[in-house]
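Let's look at subunit A:
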Amino acid sequence: MKTTPPSAIIIGAGFTGCALAYDLAQRGFAVMVVERGELASGTSGRTHGLLHSGARYCVTDAEAAIECIQENIILRRIAKQCIEYNGGYFVALDDADLGYAPAFFQGVQNCGIPVDEISVKRALEAEPALNPKILTAFQVPDAAFDPLRLAMAFAASARQHGAKFNTFFDVVGFLRDGQGKICGVSAINRHSGKPVDFHADITVNATGAWAGKVAEFAGVTVPVRPTPGVMVAYEKRVTTRVINRLCEPDDGDILLPQRRMAVIGTTSFEVEEADYIPVYPDQVKQMHQRAALLVPELENIKMRGAYMSARPLIGGMMSGRSLSRTFKCYDHQTDEGINGLVTVTGGKATTCRAMAEKTADLVCQKLGWQRVCETAQYPLADYHLYYQANEAAA
Partner candidate 1 sequence: MPNQPDSNNWPRWFDPRSRSLGTFGYILNRVTALGLTLYLMMHLVALGQLARGADAYDGFIALVKNPLFKLGELLVIAAGVIHGLNGIRIALNSFGIGVRRQKSTFITLMLIAVFIIVFFAFKMFSEG
Partner candidate 2 sequence: MTNQPWQVQIKIQRQRAGEKPYVQAFALEVDPDEYVLDAVERIWAFHDRTLTYRHACHHSTCGACGMRVNGREKLTCITTIRSVTQNGGTIRIDPLRNFPVVSDLVVDMGDFFLRMNKSDFNSVAPDNAARLPYEHPKKLETQTEGEPERLVDCIECGLCISACPAANTDKEYVGPAVLAAIHLMYTQNPSQKLINQADDHSGLWRCHSAYECTEVCPSGVDPAWRIMDMRKTVFKDRVKSIIKPRLPEKKDA
């Protein structure tokens, strides 16, 4: 067992990167995060903001659903500062939806998700904006969170354990030692344009939808496909709870409140390149029509913003170290014989802490560092304190 703490570089400061930085830093690692933009400026920042109860996946993907409810409960405890927790409804609008209800009810119970069937009358009393024609409603512990602040809370906690964050540093390649082991990254400081090298015992590629691109620098492949979806924000908070359509996961079936807004989503299609994804007006229109079925009032509410977020979807038949259907963690030593590099991708915002835990377990195992994960036990630091280190430096 090593006695001097190992060091780790994490590429990417999205949810996974920030949560992993916190996890590894808490286990005693000297952590350096390298991110080409601002915190959460890729997929993470642009998420829908739905803290899944898991009910959305309980029929199609029970494993993911179970993971969601477990993490939902943990995040509500440790990241209360950026979650508005009011629960969510699944509502049926037509007979097809009603037909899905038994499978749904069975599914949520199998996955251990607390569920309440509530009368249409009560649902409409609680959420007067709902379509009065709903046929039934189930209540589940969904919630909405603030994306940037969730990432900042993890990053602030990581910083309190000594992690360093280098935002606006673009990774341009990997460093290798004499044996070909990856021992760090070279990057460009985008503020100054100057190149800089970072060294560490292990490097983790936590770049989500960009994981394939970054892995290419090391000559390895990660079968991740950026799979964007459109989200539309409206000028009025029409509901208090998250409203889901009671049906198989589909386009435009989730509406959630956030601050003074309502945000609806989402679609799903694959792209090659995730750096810039245009917002397609036809998708926005389609989304709008679907969501107006849930809350008719939306027809008359002004749109506030529309945006695209590229989910990292894992495809291909690679023999990755499968941790669950929702995310994967690749040890490139076992697959391609490249030592010193681990990739984590896939997953959802709701499960970012679990992804970090599993990845940190793998990293610890690789380096023979025996410390267990404690991130589920303590509340995260106030997200404002992400900047604490700046003050100390000034």
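Here, a residue touches a chain if its C-beta (ideal position, glycine included) is under 8 Å from a C-beta of that chain, and two chains touch if they have at least 3 such contacts; residues count from 1.
Per the selection procedure, all candidates are chains of the complex that A comes from, given by their letters.
These figures come from a predicted structure and were not determined experimentally.
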Which candidate touches subunit A in this complex: 1 or 2?
-> 2
In their complex, what parts of subunit A are in touch with candidate 2?
-> 37-41, 44-46, 49, 80-86, 144, 146-149, 151, 168, 170, 189-193, 231, 233, 237, 240, 257-261, 263, 275-276, 278-279, 281, 284-285, 304-307, 382-388, 390-391, 394
